[in-house]
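Dropping the structure in here first, questions after.
The complex appears here without one of its protein chains, the remainder shown in place.
For clarity, chains are labelled A, B and C in written order, and residue numbers in each chain start from 1.
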C-alpha cells in the first residue's frame, strides 16, 4: 500500500472517461489538492474554468465495471483562510411567489479559522446583523467515478456515479462506495466546502481549496446501484435525481438491497428492519439532480451487516 | 390555568369545523386519550371508524383566525402493550421497477415495554430474522386545527393546519404552533405511534392508543403560514405538500419569514443566517401530502429569536 | 325524464356532503345558473364569497356509493358580455429564476360576443399590443360530486370526485362520469370560462357567469376511480394530483382499467392498444392539484368499448 502525492496541472469540468492522471494499486493512498468551485487556488488565482473543476481522475489497477470502488477520506483541510458563498437562498428553494422578495445574490466571504475550527461570516456592506459563527466542518461537494456508457457529465449534476451530491457527511472519516462503470473506476474530486448547510440552498457551501488525502480500494465482490457512505454514525445509501421524491425512492430501494445482500436478511425481514429505524438526510435541493440519503444508524445494524465484506473492507485499513 | 380531563365518546375522520367538545381558556391543560390509527382501543375493541380517528376538537376562548395556537405536548404514553404496522415499504416509496419485489403487506405486531422503554418486533410466521428492538419514542402522527374555508379534510392528509404530518419530533416536550383559521382554533389529535422511522415508509409507525396531556395557548401576536415546532433541539418549520420539493419550499420560506419576523433579522441577513446552518428532517413520504421540516438547531439561533414573543410563550409555562 | 329549473339562492365554497338543493330522478335535466369565480353575477354584483362559489348540490334518487354519476352538459352559455382574467402567468408556471420578470398581476377584462362567438381582450391601459381575439369556447372549470369520507374540500382543488379541474374539454356536448361517494352523488357546478387556454397558466379562464343545462344519470354497473369524459373526439380519463407526473399516472392507470373493464380487452391487449394510440391533454398546471387527461381518440376505440354499457348510456339520451 503505497502513498502517492499528486500535484494537479489541469482540471476537468466534466466527470467522464478522461485518461487517468495516475494508476494506483488497490489500497494505495493519495494526497492531492483541489481548487475551489470557481477555479480559484489558495492565492485566489483563477487556475481552472469555473464550475466545480475536478482533480484527477485516479484509476485503480484491476478494478472492473460491475465491481465497486471504496474511497476513504483520510484527511480534508481547507488551504485558504477565506471562502465564499452567494448571498441568497435560490429561487427554486423557496415558494414561487416569494421569489420577488429574495435579496441580491452577491458574493459573500467567510473567514475560516482552523485553530478555533470555526467559520465566520463577513457581513456584506450595508447589512447589519449579529455575528454568525459556525463550526468548521470540511467536506467534499463533488466527487465520483466515470459514469456509464462513456458519458462525460457536467460537474454541476450527480447520478449513480456520484458527482455533485453536496452531502455534508462526505467529510474526513467517511468511506464512500461507488459503482464502477469504467476500467479502473477513475476517481475525480473537488468542490470543497469548509462547512455546508443541508440542502445547499444558496447553491454553495463555504467554497475553498482543499488538501485531501484519501485511499482507493477495489471491492470486487460487492455490486451496487447507488453510492453508499459508511462512517461512525452508520451507513447511508445515496439517491440522486429530481424531484426529491425520486432521489428518495432510489436511496430507499438501495438500502433494502443492501440489507438483503450485505445484511443477509430475507426480503420480508429487510422491510421490517428498515421501516422503523430509517433516517433520511438531505444532501442538496439545489443542483440539477437532488440528493437524498437513506441511512441506517450503526445502533440499528443487524450483526450480519457488521460482518459483511463491505463493512470489513471499510474497517480494514482504518 | 385549569386542568381538564376529557373522555372521548366519539371520534372524527376529518379535521374540520366540527363543534368543539370543549371550550377552554388559554393556558389550560387537558388530559385525554386517543384510539389507534384503525380505531382500536386499549382492548383491541373497534370503537371508531378506521383511518386516524381524532379525539376533539378542543377550542380556546378568544382565539381568532389570523392568530396562532400553541400546543405543548406535556406527556404522551402508549396505553396498550402491543402496536401494529404493516409489513412492506410502500410501493410509492421504492423505485417503480422494484415494486414487484415487495413482500406481502401483512399486519405485523410489536411488543411495547414502557419499563425498558423498548419496542420489539414480533416476527411474522415464516420469517426468520435476528431480534429487532428499537427504543420507545412515542409521538403523535396526526393532529392539527380546523383548516381554512370551512373545509373538513380527511385525516389521511396534511396542510398548513397540520394534520397527518407523521413527523417523529412531535413527541413529549415539543411545542407546536398552528395558524388559526376557525374561531377557537379547534384542536384535534390522534394516530399515536410508539415509535416511527423517518418518512413513515411502510405507512405507519407502531400504532397504539395513547394517553395524552397537552396545553393549549393563544398566541395573539404571531401570524404564521405553516406549523412550527419548538423543542430542546431547536425550531422547525413544517411544510406539507407533494412533491417533497414543494414541501421543502414551504418549510424553507416559512423559516426565512420566522427569522425575519420573530428573529428580527433583515431579509438579507436571514438568508445568510440560514444557508449554512439549516438542517432538514423528513416527516413522511407516504401520505397524500409529504412533510419536510426545515430546522434551525438551538445552537445556531440568533439571540433575538430566543427573546421573541413566540419563544418566550413556549418557555413560559414549561 | 323531467326537466327542472333551479334558481340558486346560496352558493358553496366547498364541495362536500351539503344537503342537496334538489333530489331528481336519473335522466332528469336541470337548467340553472352559476356566478363567476369571484362570486359576481351578471350585473357584477357580489352575491357569493370569492373562490369558485358552487351552485347545487343536486342529488339523484337511488344513486349509491360505488356507482357512477353521468353528467351531460347540454348547453352552456355565458350570461354577461364581459369576463375577467388576471394579467400574468403564475409564478409556479415559469422557471423560478424568471419570476422576477413577471408583469403586475392586474385584473384584465375581455369582451364576449355570443353572435360572432369571439372573446376579445380589452388591453389594459399603458400596454400597447395588437388586437387579440380568440374563439368563444365556453366550459366549466369546477364541478363534481361529494368526495369520500364526508370531506368538504375547497373549490380551489380537485381529486377523484372532480372539482377544480379546469380542463377545457368540459364544454357543451361533453358527458362526464364521476365516481359516487355519497348517497345521491350530490353534483356541484360553477367557475364558468368563456374560453380557457391549456394549463390555466394565469390561474383563470375568461371568468363569467353561465346558464347551464345538464342531465344527471345514474350508472349503476360501472365503478370507476377517476372521472371520465366522453365527447365526439373520444374518451378521456382524468387524473388530478401534484406533481403532474402523478396526475398522469392516475389518468393512464384509469384508462388501462377502462380498456379492460369497459373495453373488454385482456390486460396484455389493453397495454398494447394504448401505447401507440394514446393522447394526453393538460387540464391545469395552476391549482393545488394539477389535471392531466389521458385520452383515446374515437377512431382508435376497440368496437367492444363502443358497445359498452358506459358508452351506450352516453349515447342513449343525446
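Please note the rule applied: a residue touches a chain if its C-beta (ideal position, glycine included) is under 8 Å from a C-beta of that chain, and two chains touch if they have at least 3 such contacts.
Computed from a prediction, not measured in an experiment: that's the story for all the values here.
Enquirer: For the chain left out of this view, which of C:111, C:150, C:213 or C:252 touches it?
Expert: Touching the chain that is not displayed is residue C:252.
Enquirer: Pick out which of C:59, C:73 or C:121 touches the chain that's been left out of the picture.
Expert: Residue touching the chain left out of view: C:121.
Enquirer: List every residue of chain B that touches the chain not included in the displayed model.
Expert: Within chain B, the residues touching the omitted chain are 90-92, 96-97, 99-100, 243.
Enquirer: Give me the chain C residues in contact with the hidden chain, please.
Expert: Touching the chain left out of view, chain C contributes residues 85, 87-89, 92-96, 98, 101-104, 108, 110, 119, 121, 123-124, 127-130, 132, 134, 195-199, 201-202, 205-206, 242-245, 248-250, 252-253, 256, 265-269, 271-282, 285, 290, 300, 302-304.
Enquirer: Could you list which residues of chain A touch the chain missing from the display?
Expert: 13-14, 16, 51, 148-154, 241-243, 246
Following the convention adopted for this analysis, only the chains that are shown with their structure count from here on.
Enquirer: Same residues or different residues where chain A meets chain B? The copies count as same if more than half of the interface numbers are shared.
Expert: Same: most residue numbers at the chain A-chain B interface appear in both copies.
Enquirer: How many angstrom lie between the centres of chain B and chain C, each centre taken as the mean Cα position?
Expert: Comparing mean C-alpha positions, chain C is 35 Å from chain B.
Enquirer: Please compute the C-alpha centroid of chain A, do the same for chain B, then give the distance between them in whole Å.
Expert: Computed from C-alpha means, the inter-chain centre distance equals 32 Å.
Enquirer: For chain C, jot down the residues that touch at least 2 other chains.
Expert: Those would be 243.
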